[in-house]
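A single protein chain has been omitted; all remaining protein chains appear in their positions.
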Amino acid sequence: MELQPYLLLSAITFVIGVVGVLSRRNAIIVFMSIELMLNSVNLSLVAFSAFLGDVTGQMLVFFAMTVAAAEAAIGLAIIISMFRNKQTVNIDDINILKW
Amino acid sequence: MGITFSDITSSAPLVSLVLFSFLTLIVESWGKDKPVLSYWVSLLGVGVSLALSFGHLGAGIPVFGGMLLQGGFAGYCNLIFLSSAFLTILLSRGYLERMECHRGEFYILILFSTVGMMLMAGALNLITVFLGIELMSVSLYVLAGFMRKKVRSNESALKYFLLGAFATGFLLYGIALIYGTSGTTDLVAISKLFPQLSHNPIFLVGCGLLVVAFSFKIAAVPFHMWAPDVYEGAPTTVSGFMSTGAKAAAFATFLLVFVRVFDIAGTSLSQVIAVIAAASMIVGNVTAVAQTNVKRMLAYSSIAHAGYMLSGIAAANVEGETGILFYLLAYTFVNVGAFGIVSIMERQDDKKLNFEDYEGLSARRPALAVLMTIFMFSLAGIPPFAGFFGKYYVFLAAVKANLTWLAILGVLTSLISVYYYLRLVVLMYFREGDADLDHSVPRRSMIALAIAAISIVVLGLYPSLIVDLTRSFFKI
Partner (left out) sequence: MLESYVPIFVMIAGGVIFGVVMVKLNEWFGPHRPNDEKLSTYESGMEPIRSARERFSVKFYMVAMLFILFDIEVVFLYPWAVSFKQLGLGGFVTMAVFIFVLFLGYFYVWRKGALEWD
């Protein structure tokens, strides 16, 4: 099995996620970029797992998916409570505390 | 490979805390709007777990099919996390009642995040490391935004969440690369493979990503940007909990992975960590001098302390490990106490958080002023208190590992820190002012502060109690 293409794709999508987090200003889109990062890692984990013939990697993917879901729920909740108080989800407007 | 009865008994502190956190959840769901009940159940749970932990300081035993190590190192770290949780729960009740957001979920989340910390310190597998960090962090994201009507608290939670999840991405990628190159997530197996893996570039990239993720969790420069904002906006007692329990857990995992599993002494990774340590000391201390808000000052001071402790990891020798373990315990009592006093001084809507609000406190509230002085002296590292020995041990370790420059830098930056810690003491004692409280301090808060102060003095007078204990973990 070729390992390189999977790892390359995973690295590319991971970097797209990182750039998204650093450049986008909408909290929801930033969060979607983070999800992209996590899922690109899942791709490399599955590729490694298939390459090594070892199921640990796939098991870790299940845990990563669950954790990502928990984070998504928490993130949505935090963004909603923010929106209720400030009527915005733009990171540049979130500036009472200086970065 | 099923779960045996001895697995449960050897991990009694962890299992009992998990059960008590479920019990608190049930109690909270059953009796609506009775947070006091949750408070008592959670306090009892932490107390029981703390008592059980004292019986689990002997040799470490792998449990649950080699996923966790209980006893020894993990047992000692559990003491740190549980003390932090215990004092935080005691201090929080009065604070939350005054801030009009006393809800039982607070205690449940403190228990859950403490469980996460205990998993991190006992991890023998990268999967456990990942799950522990996430359980701790997800609970802390919610705790940071616990005052959901307050914009500052929301902001703090959002920043902590976005940057924390970002760090999770790096952590997971690091784990994936290490798994891919070593073929296992078991830390014991990886430690055996480490000599041949340490020349594999992909493996080293994985280690680098783990360093990034852990540095984020301990708030070390250049991954510290979140800390001042999050600590300032979060409920004050939560800031105390994050800067002690969460930081101690991240350090425990850092030690576990980088010193005990990957023997990094003398490698390039050790150099990288030394540079991060130096940067944290300089940035933390210099920026703290310029602060006017006490919570922000404590946040920058916690970045600086992360730098001091990291020099013990960069040294990667027995002295460094025992030094960090001592430092973490001392720092936990000091910082929970300091944030506790700030939480008592604080009023609704973030009032009374600045340095000038402490002017002349000693005239009207002598007990609080004395306690704050003990905490500040200990943070500054003035000899009779525990903070001094913490710094002494980690700098000694750095010198032994040929990192003398780091130790010298540590001493110099500590001198800067004396200025801003003692400024608070001077304001409390030698400046006329009308600092006072408009409420009486609950007795449970005073008890918590007294426990913290007494522990600092005892640890300062008899540091060998802890150092001999921690040194015994490393006889292999």
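Note that the chains take the letters A and B in the order they are written out, and that residue 1 is the start of every chain.
The working rule: a residue touches a chain if its C-beta (ideal position, glycine included) is under 8 Å from a C-beta of that chain, and two chains touch if they have at least 3 such contacts.
Quantities reported herein were computed from a predicted structural model and do not represent experimental measurements.
Chemist: Of B:Ser6, B:Ser29 or B:Thr404, which one is in contact with the hidden chain?
Modeler: Result: among the candidates, B:Ser29 touches the missing chain.
Chemist: Considering the entire assembly, which residues of subunit A contact the chain that has been omitted?
Modeler: 62, 65-66, 69-70, 72-73, 76-77, 80, 84
Chemist: Just checking the interface: what residues of subunit B touch the absent partner chain?
Modeler: 2-3, 22, 25-26, 28-30, 32
Methods note: only the chains that are shown with their structure count from here on.
Chemist: Suppose each chain is reduced to the average of its Cα coordinates; what separation in Å results between subunit A and subunit B?
Modeler: Centres of subunit A and subunit B (C-alpha means) sit 26 Å apart.
Chemist: Can you name the residues of subunit B that touch subunit A in the complex?
Modeler: 126-127, 130-131, 134, 138, 141-142, 145, 148-152, 154-159, 161-162, 165-166, 168-169, 172-173, 175-177, 179-180, 183-185, 225, 228-229, 232-233
Chemist: Under the definition above, what is the set of subunit A residues touching subunit B in their complex?
Modeler: The touching residues are 7, 14, 17-18, 21, 27, 30-31, 34, 37-38, 41, 44-45, 48, 51-52, 54, 56-57, 59-60, 63-64, 67, 70-71, 74-75, 77-79, 81-82, 85-86, 91, 94, 96-99.
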